[in-house]
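Of the protein chains in this complex, all but one are displayed in their positions.
Right, chain A next:
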Amino acid sequence: MKMKLLMNQCKAELLRILRNPYYVFWSLIMPIMFYFIFTKVVNTGVEDAGQWQAHYLMSMSAFSVMGSSIMTLGIRLVQERTQGWNTFIRITPLPSSVYFFGKMFGQTIMHLFSVLCIFAAGYLMNGVSLSPAEWLLSGLWIVAGALPFMALGTLIGFMKRVDTASGVSNVLYMALALLGGMWMPLDILPQTVQRIGKWLPSYNYGDGAWRVVQGGHPQWGGVLILLGYLAIFMLLSGYIRKKQEAV
């Protein structure tokens, strides 16, 4: 019964996401455009072009998935609440955990799809060539490493108005991307920014994938920082949820 409930919920959430090309489009258009500009149009003057193309492909994949985790998820959650749909779900026997899991599942499948599209774009535009293990590992890292950002999106989802959520998540998203070295490598940014950036989830998220395409693997320190952010965001979510539901 529980398993079937979960599968039904996941199926419904997946359908909803796949049928909303708007979200998929926006999570792809900007990263792919950036990728095109900074690997084909602007001469970045890097020595190893192949290395840069692979590095920046990871940056843009992570940038896309991080954005959809924070913004798409957050804004959709606010929408569902303001439209009263959440309230309806709360009075049905569906456990809220199943509802929530369904959302995360739909989101993750969408991320998987985004990663595949952006990887394909990198291959087609620049002939980025990685070993099968590198493709697989970096892709999995980007999909799995999105967890802390989904938790952040969930926090955004507690906001009262779609406008606020959209504004706040946009600013957070852009700041995290810039300071985390997703738009340009962190080592060309000022020292202070670098020092802050190293502690941000966005840098550590990108870093895992960057290391994979250089033939390395994600660092334990980075994993711990990401898990730390995940724990903080989840605790905050739990606290806010309790407060909001104790009306």
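Keep in mind that, in the parts below, a residue touches a chain if its C-beta (ideal position, glycine included) is under 8 Å from a C-beta of that chain, and two chains touch if they have at least 3 such contacts; residues count from 1.
Just so we're on the same page, contacts and distances are computed from a predicted model.
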**Options "ABC-2 type transport system permease protein", "Cell division protein FtsL", "Vitamin B12 import ATP-binding protein BtuD" or "histidine kinase": UniProt name of the undisplayed chain** = "Vitamin B12 import ATP-binding protein BtuD"
**Request:** Write down which of A:T87, A:S131, A:T164 or A:Q219 is the residue touching the left-out chain.
**Result:** A:T87
**Prompt:** What residues on chain A make contact with the chain left out of this view?
**Reply:** 1, 4-5, 8-9, 12, 15-17, 19-20, 80, 83-85, 87-88, 90-94, 246-247
